[in-house]
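A single protein chain has been removed from this complex, and every other one stays in its place.
Here is chain A:
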Amino acid sequence: MVKAMRQMKVEEKEKEKKPKFQMNDHIDILIEVLKRLDGPSLGVAACVCRLWCTLTRSDSLWEHLCFRHVSSPPPSSVRPVVVALGGYKRLYMVCVRPVLSRLRNSDSELVWTRDEVQLSLSLFCVDYYERRLGGGATSASSLMFLCNPVNV
């Protein structure tokens, strides 16, 4: 039993000697992998190391995340508007994520269509204007209904 363990340790050491594929040297592949993660995992990725943090700061990743499951991508005129209102990461955090989690509770199969996209964008506009006009509060008070369960 001890001999087998010794052999395993030697093999492991040999494996470590082989040149490993360093993910951080292949940023294009890393971006492709990050594109395929969901929101929370992207947040975890930001805490891994500085390089990953810089990559996750790029708004294009979050844009991809927001519209990943939509069959037809939104028109290109949407992008400058979203960027002006606070960026795709904020859109995801404030609108897309709460909507997604509410949908997940009710249905087993997640359906993300144009309607949900338009809802998210509208809520995003509300968020921006409330912050602007509401004296710089960090989150819009009207959007609180997304976070708290409501009995209608």
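One rule holds in what follows: a residue touches a chain if its C-beta (ideal position, glycine included) is under 8 Å from a C-beta of that chain, and two chains touch if they have at least 3 such contacts; residues count from 1.
The rule we apply is simple: contacts and distances are computed from a predicted model.
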Self-check item: Omitted chain, identified by the protein name its UniProt record gives, among "GATA amidotransferase", "Auxin-responsive protein", "Origin recognition complex subunit 1" or "SKP1 component POZ domain-containing protein"
Solution: "SKP1 component POZ domain-containing protein"
Exercise. Decide which residue listed in A:43, A:73 or A:134 touches the omitted chain of the complex.
Key: A:43
Self-check item: Residues of chain A (touch criterion as defined above) contacting the omitted chain
Solution: 6, 15, 20-24, 26, 29, 32-50, 52-53, 93, 97
